[in-house]
Each structure stands twice: as C-alpha cells, then as structure tokens.
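A protein chain is absent from this complex, but the other protein chains hold their places.
After this line comes chain A, so read on.
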Amino acid sequence: MGETLHTTNPLRDPADRRLPRIPEPCALVIFGVTGDLAKKKLIPAVYDLANRGLLPASFVIVGFARRDWGDETFEEMAREAAKSHARTPWREEVWARLAGSFKFVPGTFDDDEAFDRLDATVDELRETHGIVGNAAFYFSIPPLAFPTVLKQLKRTGMSDNRQDGGGWRRVVVEKPFGEDRASAAELNHLVDEVFTANDVFRIDHYLGKETVQNIFALRFANAMFEPIWNSNYVDHVQITMAEDVGIGSRAGFYDDNGAARDVLQNHVLQLLAIAAMEQPNGFEAEEIRTEKLKVLRAIKLHDDLEATAIRGQYADGWVQGRPVKGYLAEDNIPQTSTTETYAAVQLGIQNRRWNGVPFYLRTGKRLPKRVTEIAVVFKEAPHMPFADYDTKTLGNNQLVIRVQPDEGITVKFGSKVPGTGMELRDISMGFGYGETFTESSPEAYERLILDVLLGDKTLFPDAQEVDASWAVVDPLEEYWAGTKPEPYESGTWGPQGADLMLQSSGRRWRRA
C-alpha cells in the first residue's frame, strides 16, 4: 500500500449497512435560535441525532439572535429545549458530549459587526474543534429577513464554499418560499445567487416523514400496485390534510397568506407529486426531482373555478368537546378578513397516466381531527354478477396511504357477509406502520437535518418545483381575490361548497 493516497474512506463500504452515514465535522448555524421552531424541533432533533450516534465527533451549534447571551446561557437554553422536546429518552452522557459545542453570537440582522463576529466564530472552530469550514446556515426566521441575512452572508464571504482545504457552506430555508410565483422567483434567485443552487436546502417537513418516503417503496418496489395506478383503474384521488387546531399565535403571518399558500402550495402538492409521478430512473435526488417536476408542470386547474376552487373560513363551533372561537374572533385578525382557513380544489394531470382522473385536494383548520392521507379511489368493477340489492352498501375499492397519524396503509374492498345469502359489504385491511414501528421512527426534522449535513438533496424540493407549485396556486389566488370565503362551523368537515364539488360528479369525500 505504502504511498497510495485514497480519496474515499476505505472503512466505508456500501454493503456494510450497520455503519450509519455520519456527516463530516461541521457546524450548524441557526438564525432565529430563540424561536419556537429551534426550541421545539431543531435542537431536540440534534439531541436525538446525537443519541442515535449519527453526529460527527466534531459538531458545533452556533446560535445567532438578538439576545444578550453568552455561550453558557445558550447551552442552558438548548439543554432545556432538548430535554423537554426530544423524542428519544434523555441521557445525561449524550448531552455531556454535546456540552461545550454551543456558541452564541448576539446581534441583529443589520449589524455588520455581529456578522463579522459570526464569521470569526465559525473560522475559529478549525482550531478549537477541528471543523475545517463545513457549515450549514439554518434560516429559522421570517421571510422578510431573508434578504438582509443573505446579504450579510455574502458580504462576509461566509456563504462561499471554502477553497482552502475543503469545507462546504449550505443554507436551509423553511416555507413559505415566497407568496406567489414572482416573489418566489425573486427569493430563489437571491438565495441561489448567494449560495450556489446545489447548496440550497428547502425544508418541506412532510417529505421527512417515513410514510411519505414509504410511498416510493409502495409504488416502485412492488409489482401489484403500479399496474393499476392509472386512469384505466383509478376513478379519482383525494388528498386530505386536516388540522383540528386553529391558527394559534400565527395570526399576522396566517392572515396574509391563508390555507392555500400556507399548506396547499407546498405540503399538499408535494404529496400529490409523489403519489402521481412516473417511476424515476433511479433514486438519486436529481432523478426524483425530474419526475416530480414533470407531474407538477402537468397539473391543470378545472375551467370552472367557481365549482372547483372552494374556500372556507371557520366560524364558532365545538372541536373535540370544547367550544372554540371563529376565525374572525381570533386575536389580531381584522373583522373584515377574507383569508381562507380551508381550501379544496379539483385538479387534473395532463398526461397519459392520469388523463380524466380528478385529483381532489383539501386542507383546513378546525376540522374534526388531525389527519393527512392520500386516498386512491378505484373504479367500480366493470360488471358485477350479483343482484343490486346484494351490493347496495358496496363502495369503490380504495387504497389509502395514511400519512399521519396512525401511519400506514388501508385497502378497502368488498367481501361476503357471513350467512346463507350473497350479501356484500366493504371491509378494510390495514397495515399499521405506527402500531409497532413508531417507537423508533425518527422525527422528520431529524432526518432532514441529517440529510442537509450529509448533502443529500433527495427529500428537498428545489426552486423549479416551488415555481411549478406557485403556477398552480397563483390562478386560484387571482380568482379568489376580492371574494369572501364560505364560513363553516368549527369541528365539521368544511364548507358545503366542497361537498357539492364532489357531489356534482356523483362522488363524495372519504370520511378521513
């Protein structure tokens, strides 16, 4: 062997699947580290990764916020956050290994000096922690602040991949990615210019969920589903993302955006893309993105938007045994607000596979329960050799991917009721991902943070996907502008218009 130099790690063998993928020594810089997302999701996720042994030996979290804190205060806050919100059991020794790996840089986003200090802090990690430049910048901040922070990163040169001895620089941004196609394009352009497009990670935490990744397995690793996954057999598809909660403390943000921009544009359309895309050539990020993009670009709204683009706004009502206020009575919401808290739309996908198959999407707040699912509803059997009265209660076959909660898959089909007659009824057969596996299913943020640090972009939508999604939502917003959403009682399944949308073609929403 002697003088040979190797570029890849000789101890890493793809066939050795016990060795987890561990990122190179790196720093995670969080802007807005005092916010809810950092406390409830990001820091706990880092602890969980450490607990599962998935962090490199050298790993530092750098917090940036407008607080007069030292490293110790930050570490103490992080410890509290991890202890109260981590998924895996608390182990002091795991924390002990993270101790001393917390740095805090106080400052505001327009403070040049603070960013110079941040730059110096990240550079010092080379000496103190053996981290030779690798850093991911997590934007847990309002989108309005993005341009300022990006400019600072550019000014200090922090956003540039290091040339001397390696070292990547990546940026992680959360939704919303703009508020329409034009603003998203501007934002994308700005981020891609400061970092390179390849180093930008857009988080859609739905894609970090095991059940969503399992859709790839279900569709492309099995022989029995794909042959019927098309307009020859599928009558229509329903995608539901329901929440029982109201807007909580997000009044300002929510009232400016509404359900379509907040949820439909990202989570729901991503679910649609994964459920409807063609088989990718491989499982590389680029290959999956190509197929997702194709299907997103093939989406077409119905010509009659009045009947197929329904908005609702929750009114007073009862949710799970408790009285709740209507949207207009929420704090900091103007009485005249016409923002929707519910949106249901019918879409078509213009390709051979899905020609003529309606996709019904709905999302809303203050619905009866929290549930996200994709229901593929099949056509009726072409001919039934049974008497009408025997099959009266028989519905269409369904395959339901339950994304959350009760992660799993339900298949609904007709079966004979025991007895001497030939009476048929629907039964459902369930695979419960959750029942036995949940305990070890990582949180979406764990998976996504790890992927950022590893540089794996498979589960992150790129700028073009964001653009294609806005191209679907923009005409809806245009059509809705100046109209009032239909009120619906809190704790019900949304406005009547949404039911009528399906009834007009003899269909109905699945009770999720």
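Everything that follows uses one rule, which is that contacts are C-beta pairs under 8 Å (C-beta built on N, C-alpha and C of every residue); 3 or more make two chains touch, one makes a residue touch a chain; residues count from 1.
Throughout what follows, contacts and distances are computed from a predicted model.
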item: Omitted chain, identified by the protein name its UniProt record gives, among "Glucose-6-phosphate dehydrogenase assembly protein OpcA", "F0F1 ATP synthase subunit epsilon", "Sugar ABC transporter permease" or "ATP-binding cassette domain-containing protein"; value: "Glucose-6-phosphate dehydrogenase assembly protein OpcA"
item: Contact partner of the left-out chain, one of A:Ala38, A:Ile61, A:Ala78 or A:Val94; value: A:Val94
item: Contact with the hidden chain (one of A:Gly53, A:Gly282, A:Pro385 or A:Gly419); value: A:Gly53
item: Residues of chain A in contact with the chain not shown; value: 1-7, 9-13, 15-20, 22, 24-25, 53, 56-58, 93-94, 96-97, 127-130, 132, 166, 430-432, 435-437, 439-440
